[in-house]
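The structure is given below, and queries will be raised subsequently.
A single protein chain has been omitted; all remaining protein chains appear in their positions.
The chains carry the letters A, B and C, assigned in the order they are written, with residues numbered from 1 in each.
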Amino acid sequence: MPLYYDDDQTMLAETASQFMGEEGSIKNQLRHWRDRNCKDGFGHGLWKQFAEMGFTGMLVDEDDGGLGMGQVEANIVLEEIGRNLTPSPFLSSSVLAATALKHGSNDVKGRWLPDLIAGEMVYAVAVDEGRKHRPERIACKAERSGNGFRLSGKKDFVVYGASSEMIVVAARTSGSDSDTDGVTLFAVPQDAAGMSHDSVRLVDSSMASHITFDGVELDGDAVIGEVDGGRDVLNAMLMAGRVGSAAEGVGVARGAMDMTVDYLKQRKQFGKVIGEFQALQHRASHLYSEVEIARAVTIKAAQLLDAGSEKADLMASVAKAKVAKVAGLAVREGVQMHGGIGMTDEYDIGLYMKRDRALQEFLGDQYYHAGRVAELSGY
Amino acid sequence: MPLYYDDDQTMLAETASQFMGEEGSIKNQLRHWRDRNCKDGFGHGLWKQFAEMGFTGMLVDEDDGGLGMGQVEANIVLEEIGRNLTPSPFLSSSVLAATALKHGSNDVKGRWLPDLIAGEMVYAVAVDEGRKHRPERIACKAERSGNGFRLSGKKDFVVYGASSEMIVVAARTSGSDSDTDGVTLFAVPQDAAGMSHDSVRLVDSSMASHITFDGVELDGDAVIGEVDGGRDVLNAMLMAGRVGSAAEGVGVARGAMDMTVDYLKQRKQFGKVIGEFQALQHRASHLYSEVEIARAVTIKAAQLLDAGSEKADLMASVAKAKVAKVAGLAVREGVQMHGGIGMTDEYDIGLYMKRDRALQEFLGDQYYHAGRVAELSGY
Amino acid sequence: MSDSDLEAFRAETRAWLDAHCPPEMREPVRDEDDIYWGGRNASFKNDAQKAWFEACRDKGYTVPAWPKDYGGAGLTPAQAKVLREEMSRIGARPPLSSFGIWMLGPALLHFGTEGQKQRFLNEIARGEIRWCQGYSEPGSGSDLVSLQTFGEDKGDHWVVNGQKIWTSYADKADWIFCLVRTDKANKYQGITFMLYDMASEGVSTKPILLISGNSPFCETFFDDVSVPKSYGEDVPAYVGEVNRGWDVAKYLLGHEREMISGADGGDRTSAIGAALTRANGEIDPVLRAELAQFDVDALAYSAMGEKFLDEIKVGKAHPAQPNMMKYAGTELNKRRHELIMAAGGSHALEWESEDTGGGKPSRNWLRTKANSIEGGTSEVMLNVISKRILDLPGA
Partner (left out) sequence: MSDSDLEAFRAETRAWLDAHCPPEMREPVRDEDDIYWGGRNASFKNDAQKAWFEACRDKGYTVPAWPKDYGGAGLTPAQAKVLREEMSRIGARPPLSSFGIWMLGPALLHFGTEGQKQRFLNEIARGEIRWCQGYSEPGSGSDLVSLQTFGEDKGDHWVVNGQKIWTSYADKADWIFCLVRTDKANKYQGITFMLYDMASEGVSTKPILLISGNSPFCETFFDDVSVPKSYGEDVPAYVGEVNRGWDVAKYLLGHEREMISGADGGDRTSAIGAALTRANGEIDPVLRAELAQFDVDALAYSAMGEKFLDEIKVGKAHPAQPNMMKYAGTELNKRRHELIMAAGGSHALEWESEDTGGGKPSRNWLRTKANSIEGGTSEVMLNVISKRILDLPGA
């Protein structure tokens, strides 16, 4: 498959670009909700519009009422989300949770998918335990209890957790913390007794929860996939999420770069447009080169994922690590080249820096994924 | 102690600079011997002159016929060696071996020091076993045999080994490879039966040996320091060698930088002296900044070493790692900014790149020492 | 001064500090209001702050190295160093912070008339007048000399119109030292370094919200502000000569960079790997390697800082070296905070939580991004090194 968009994908990209540039713009969404100190951190109205656009269920199989599209298509939407810093539960709900739910029973799907597709509900995923992403270890426990399970433990960095009607929780049903087997995924409803959120605002104005499960009783039908066999589902979900967040990161990098290159053409100092200074030109050109590369590997990773390739896991980590490096460079160069006004809240470039930071951390930072590239390569 | 040279040190620096710039110049030494394919890789005549200048024995105690100077002074000479790429056994003989011999008995000192000080003999050190510097592990074995020892094993990267009248060998007299204790240092004379050199030319035109010890019989008085207690002597020797090679590296970096900045002021392209191009200016200024820092920490490490500070070990690794990074940057920028002619053997800048590479590797590269900084810092 | 005299001074200083520095003033500064800035509207947080300030003021220790005539204690450099060391030993807070002490004072000591020194330096030393600095303008950041704020000559006064940006604490300051164009035809020799009251009619300020949150910075607007040319005999309303304010500004910029490059050494140059590992638990191996690489650079830079200060003391440092220190130090500090964020993981992302002291890690991280912009951008520093140290053509 060639590494550029086909006609349908090109059309989707145009649609997504126009929609996000208007409805999802920084002014209309990020600043709007942030300045109102919105407890959700995103707009439910926009989420309904996502549904109307067909975005919410794009990864859901057609048999289940979705569009049956692939990661490449989801990434197209995510790149536009990144460019516009659009706060939205799309990544958590329509990429991560939706990928997990693919592996659920018909009952599970029937319970959760229609409301997702309709934009009526928002879902979150709870994987991390602690400050860093280390999904190899799952300590959160789900013990058999009657016909169901009893969930105990803590999860961190559950993005939009408190606003979500359902949370996909990775828990341990057998074995010890670092075992590959013995992990099970659960769809935990918002109103489950014994679940409490400590919801905090993050640097990018999104909201995330520390969740405590204090003996939460779950029905057997909360299980997604097989009991003790959830590692594969978890991996599939993480892969989709990593490639998806790489795409969003590419959007952040491009948004920051475009804004900065524009600024270089306008701002005058020393009697010149600052874009005439060769030192800045070379840095901008280096950045351009890096952003192109990051974008290429992200498309590649999405294609491999859609093709079910064995290399998808490696390339997902490559993409996540590369994008993190490059988006970090883009926002740092962006703020520096904007000079003083880049430090002000009034200008948007700082918002890119904030979003990039949160996105870098989500599902593993560049260091985690570079380490993973080494491990998967056998060294 | 302030981090600049006192009057005596300033005078020494001037003397060394003048001497090395004339007698030790690239033309008179490195190219001279290299182009004649000299099997030693350095000039014995210059070594005699080093003795006349008082360099050979500068670290040797006055009681033992030396000048009783410190690492700061040795570093002053080494920085000039670096600037002029002067091939010389000074680092191996007068810094490493001389530091080891400080810990020797009067017999050992009496046997080896006078000829070193007189510039009559050249000494080498044999520490590495394998491609990388890992002195934590010593596998080369010295077993008790009669009144002495019987040495078996292999050593690599013994710089100027084949031209040396004596080689300081770190061997294991008890315990297993990674033990701290059980190491002993030996002064092995050139004519020891069963020692064979595979001498190879390195990228910088210096010579180094792979040495095989095939049951080499050594007298008991070949031991430097205490049997089984050689780790401290080894560490002292390595510390002096690391700080010394950092100083030489600073010289290499400065030499490459100065040559490059000069070139930027001469070479014209696009109707301008290329030093007018801001992108090159900024890179040159960044390099200047890094070289200054590398030089500062090298002086600091030498002072700490001379003061017997506990921090000397850490700062020796900091200096070695920092200088390796910076000198690497200096020679890479040097060749790139020289453009095509920088690639030709006719120009000296490539010689700096070659020397830097060999020096980087000697006694641990930047990666080894950065790792050591982490370990010594407790993480 | 002999060593024994100095030791006597040290003993005396210790005794004085013992007697006059209250225990509360030996605690680290935690909040903005732990810092006393003085000024017409100043108020003390508590009695200890007041007592400490007044003791120092009366002793001349708000500006220990200034002459006694101007409110200082007239200490020699060596004595001043002893005082700093002794204050640092007990963790004593500065009794008074002010741009008057850091910026205007040095300019007046160098360029001021006797009348200006008598009046303004004493006011500064006694914490009576709080000053702010009017340099940058929206269109004149790195290219400061292109500034447009204009003072029209009306004989005995100027009428100033224009806008300044990045005036720290302009909303709290009493007076401003301000670069104003007084000759439009002459770029460099057409700027006057004016001093005037922020309470003058036509002055207004607006705080600037930074990406890291609230800030001391303001935009300051001048709308037909009338500035008299003199405040009395030998007290002109400008430093140096009319139209020669750029000399004063350059002097102060150099001074500022020297201060920045020397300041905060301890904090920004220390190794961080061990502390971050302790604070955050296990560290991924690639991040550990990055921390190790950073620690190498940070420890090396700290040696450079030491060398720089040693050389400054004896006049051995290249006069443009502060630019190199500022460049390297601020770039390092930015990297440091990137790593603090990485090691802190999702915890460090929190913006308002109690657990992070209201988002300290992320706000500090964002704040460091200004390090390489304020006081001369990294790009300007590199230009200066190219020109003044490497002597590259056209730099």
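Throughout what follows, a contact is a pair of C-beta atoms (placed from the backbone, for glycine too) under 8 Å apart; a residue touches a chain by one contact, two chains touch by 3 or more.
This is a predicted model, so every value here is computed, not measured.
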{"item": "Which displayed chains the hidden chain touches across the whole complex", "value": "A, B, C"}
{"item": "Contact residue for the chain not shown (choose from A:G24, A:G104 or A:G275)", "value": "A:G275"}
{"item": "Touching the absent chain when the full complex is considered, from C:V286, C:A342 or C:A370", "value": "C:V286"}
{"item": "Of B:F157, B:Y263 or B:Y288, the residue in touch with the unshown chain", "value": "B:F157"}
{"item": "Residue ranges of chain B at the interface with the undisplayed chain", "value": "128, 130-133, 156-157, 200-205, 208, 268-271, 277, 279-280, 328, 332, 335-336, 339-346, 350-351, 353-354, 357-358, 361, 365-368, 370-371, 374"}
{"item": "Footprint left on chain C by the chain that the document does not show", "value": "285-286, 288-290, 292-293"}
{"item": "Contact set of chain A toward the excluded chain (per top definition)", "value": "2-4, 261, 264-265, 272-273, 275-276, 278, 281-282, 284-286, 288-290, 292-294, 296-297, 299-301, 314-315, 318-319, 321-322, 325, 366, 369-371, 373-374, 377-379"}
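Here is the rule we use: only the chains that are shown with their structure count from here on.
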{"item": "Inter-chain centre distance, chain B versus chain C - centres from mean C-alpha coordinates, in Å", "value": "44"}
{"item": "Computed distance of Cα centres, chain B from chain A, in Å", "value": "51"}
{"item": "Of all residues in chain B, the ones touching two or more other chains", "value": "278, 281-282"}
{"item": "Multi-chain contact sites of chain C, meaning residues that touch two or more partners", "value": "379, 382"}
